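Every protein chain except one is present and positioned as in the full complex.
As written, the chain order gives the labels A, B and C, with residue 1 at the start of each chain.
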Amino acid sequence: MIEPIDVTGLGRDEALVLYREMLRIRRFEDRVYQLFLKGELPGTLHQYQGQEAVAVGACQALGPDDWITSTHRPHGHALAKGVTVRSAMAELYGKATGCCGGKGGSMHLGDPSVGMLPAIAIVAGGISVVSGLGLAYKLQATDQVALCFFGEGASNEGAFHEGLNFAAVQRLPIVYVCENNIYGASTPFHRTSLVPDVANRVAGYGMPAVIVDGMDVVAVRAAVAEARDRAQRGEGPTLIEAKTYRFAGHSRGDARGYRSRDEEAAWKEKDAIERLGLAITSAGLGSEADLADVLADVNAELEDAVEFARSSPDPDPADALTDAYATAIAIGAAL
Amino acid sequence: MIEPIDVTGLGRDEALVLYREMLRIRRFEDRVYQLFLKGELPGTLHQYQGQEAVAVGACQALGPDDWITSTHRPHGHALAKGVTVRSAMAELYGKATGCCGGKGGSMHLGDPSVGMLPAIAIVAGGISVVSGLGLAYKLQATDQVALCFFGEGASNEGAFHEGLNFAAVQRLPIVYVCENNIYGASTPFHRTSLVPDVANRVAGYGMPAVIVDGMDVVAVRAAVAEARDRAQRGEGPTLIEAKTYRFAGHSRGDARGYRSRDEEAAWKEKDAIERLGLAITSAGLGSEADLADVLADVNAELEDAVEFARSSPDPDPADALTDAYATAIAIGAAL
Amino acid sequence: MSTTAQEPATVGTERRLTITEAIREGIAEEMERDPRVFLIGEDVGIPGGFGGAFGVYLGLPERFGHERIIDTPISEKAIAGAAVGAALMGLRPIPDMQYSDFLFECMDELVNQAAKMRYMSGGKLSVPLVMRAPVGTANRGAQHGQCPESYFIHVPGIKVVAPSDAYVAKGIIKAAIRDDDPVIVFEHKLLYGSKGREQAGGMDLTAHVPEEDYVWPIGRAMVKRVGTDATVVATHLTLYRALAAAEELAAEGVSVEVIDPISLQPFDLDTVFASVERTGRLLIAHEDTLTGGWGAELAARVAQERLYSLEAPIRRVAAHDVPLPVAPVLEQAVVPTQQRIADELRLLLA
Partner (left out) sequence: MSTTAQEPATVGTERRLTITEAIREGIAEEMERDPRVFLIGEDVGIPGGFGGAFGVYLGLPERFGHERIIDTPISEKAIAGAAVGAALMGLRPIPDMQYSDFLFECMDELVNQAAKMRYMSGGKLSVPLVMRAPVGTANRGAQHGQCPESYFIHVPGIKVVAPSDAYVAKGIIKAAIRDDDPVIVFEHKLLYGSKGREQAGGMDLTAHVPEEDYVWPIGRAMVKRVGTDATVVATHLTLYRALAAAEELAAEGVSVEVIDPISLQPFDLDTVFASVERTGRLLIAHEDTLTGGWGAELAARVAQERLYSLEAPIRRVAAHDVPLPVAPVLEQAVVPTQQRIADELRLLLA
């Protein structure tokens, strides 16, 4: 039985935006998976279905000048932060029109123009780098805030410890959003930690932590908004642990033998999109028809993006040799 | 005013052993410093005066088959674990008779025959490696325990996080002894951590922590003994944070401008050797003359060691090229 | 070291295995033989899981139990550190690094600890560990396709091997496990013989692997193709591309010798020197980037030791000096293709 989330105080437009943003990610991922199975997309995929409330809730609480860092599983973060569906899709196809010109790919989606670094596919790599974003904002006394997405598995990396402690000591304007989807690849968190929550780990840095229902987009948005305010007041970073679940396998071809179908079913009951949809209709913020319209829009947007990507040119092979350096050094001539 | 430590229940022999072990380290360090200033010793020194109660208390709680790991500041650990004064001194001189044959030096003192790895001078490096000692004991089901010395500064390294968490999850037989001497080089701990104690940092690993007076050798010994018992019972690792102070500078030539002379004086009042000496005489475990005898013995041992080191041969230069590999590969012939 | 060495002729029934199967078998045999051998890494033994990032360990937990197939948190420093420490205590750990790109997370443990502990102890200790680290680009972008072998030939105290077929892979993993020094074993993802990687250039590769116990000695190269006009030294996927380029040139009447060095540190220079003495021409080919790659060291050795055998400048063909792009068309513009190797050979012979 799906329970609606609490939408008290939410306006109709706001509610439909949240719904649309989440649905866009879900449909993008589903569509991308089909395309991958058809052999249209090279490489591999780490998909985001199930976790949409985290990306959308978090990014909806940010301003356009706030930057995010992301992970090997960045599709949801990218779309939520405003990377266009066209440029994300084209990047997955490895096309010249992709957001990284075909040099990044699925694991490195990003776009500086919307405040997203190329995603970092080294687990916890973004935690290292985000300190510098916060430090830059602090030194320049802007009111920007940096937001760092990572998984519960990343909290076992040394980078987590060094990065969070440094940010705490420096009172950097950073919001850490840990998406605890229980598994790091095949490994359940409880086999890698004697404490149940990642939130337990930051008291040692003097950093506050908040646990939030990661299947409730409104709750995530509220938690991030509060942490952002705190950061902007100069009070330093906050960790938000969003309890969530990835509906798909870790990457393409994962048969998910390490978890039960019952567990999966229980989490599907908490589907963030359905919970918001139900809340919208129950609270009279919108009708079934409104939701269907959103779906139709999103589908149209996606088909346009697929078409765009398919018809985009491949990158010029000669471009493979540019962009390693900002000030060119002759490749092959210099050492 | 120096306060004696509590020696209730301590026997005379035991008390004098603890006294001798600490005094040997103190006098070794003082003597070595003179020799260094005279230009007899190459390289640099990180000295241990002030922290003797930690090394001695900890090592006295260990069995001969328990191994320790050490740091850039290893002289005290080495002597406490049983590295001979002769072989330690010769190693500082860079002589062939040194405990590492002149290949290790001040920062890498160690001796497998007494259960001490070459000290690791990369801050927190020993924390990485000690996991493997504990794992070996666990896999082989011996009742050995590994003990890892490190400074409070090392608790800011990623290795601390990864190592302690791994050991906790695996319930490895390890005792972590953090010597919190307040400073990491010139940097006071409170500038690098919002929490006052390193002990605050391990709850996130589900690991118990104990804070102990690091200027009380008996208290340190008791805490380590208890942690070792726990480890032998298969209950996993413990962190012991010993509050202590290095009386000398960080390394040779440190003018200690980053701390006050008042602070230094206050800590000298807690001198572990004097506190034990006073306890021995007040409790009637020994007389002033007994203590003077110990000093005389230690001094004789030291002069013998200096003589030994001075008269020992330099290593054969050809030996510089051996020992990189166990199974030799032709150096210069192979790539 | 012997100057040439060939895969032995098949005795008895042929038994063709993929590299994945060969390594699994080699590890299993050594775990059977020696109770000190154990595996440690991320996702190596989780029930219902992957058996390591490339399925190499599937079935091993059932045989050897979770005491000896140790799943860890995502903590590369902890993995490498635990391996170093256990090796120092006399065990024989096989730490697993999913992708060799993650070796950069535990460089201190490898370069400053594993490589130096024996020396610092004055030869009293040793560090017999075997780090497994898959390499090779496969449409996954800049952080999941590097070939970092060459960093490690620069670390005195560490041995580096790079097997490219199932026969050698089994023999050398066994040799590495029995070796008393730290060995890093680099395998190429596209040579595992797993299905589904054809699109990225993966090869459906098998070789005869005899049932009897054997090792391939660390430090011994294999002449994969005999020739008289030029010598190519290449590893991994590039080796197969070089062999194909050699065939291409054979059709043009040129006879190319192709050597798989297998071991990069120590390196079987004798085999290369002997070949260059005969052919007078040397092309070195690797997927690792050009500048500072192992090919530079080999070229430098030949330029010092066999200059007078050379009839033409030593050439190298390698990945261009850029990070790895993800788009297939860009990727193939970076790594050495059969085409580029053939072109380089033609220049070498011009």
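To be clear about the criterion, contacts are C-beta pairs under 8 Å (C-beta built on N, C-alpha and C of every residue); 3 or more make two chains touch, one makes a residue touch a chain.
Values in this document were obtained by computation on a predicted structure and should not be read as measured data.
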For the full complex, contacts between the hidden chain and the displayed ones involve A, B, C
Answer key for B:Gly105, B:Gly163 or B:Gly277 versus the chain not shown reads B:Gly105
The one of C:Gly157, C:Gly171, C:Gly201 or C:Pro336 in touch with the missing chain is C:Gly157
Considering the complete complex, of C:Ala28, C:Leu58 or C:Met107, the missing chain is touched by C:Met107
Interface residues of chain B toward the undisplayed chain are 39, 42-44, 94-95, 98, 102-108, 120-125, 153-154, 156-158, 184-188, 191-193, 253-254, 256-259, 314-315, 317-321, 323-324, 331-332, 335
Chain A residues touching the chain left out here are 67, 98-104, 108, 110-113, 117-118, 120, 122, 125, 127-137, 139-140, 146, 158-159, 162-163, 165-166, 169-170, 322-327, 329-330, 333-335
Per the touch rule stated above, chain C touches the missing chain via residues 101-102, 104-105, 107-108, 110-112, 115-116, 119-120, 141-143, 150-151, 153-154, 156-157, 265, 289, 291-297, 299-300, 302-305, 307-308, 310, 312-316, 320-323, 325
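Please note the rule applied: only the chains that are shown with their structure count from here on.
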CA centroids of chain B and chain C: separation to the nearest Å works out as 41
Expressed in whole Å, how far the mean CA point of chain A lies from that of chain B is 46
Shared-interface residues of chain A (touching two or more other chains) are 156-158, 191-193
Multi-chain contacts in chain C, i.e. residues touching at least two other chains, fall at 72-73, 75-77
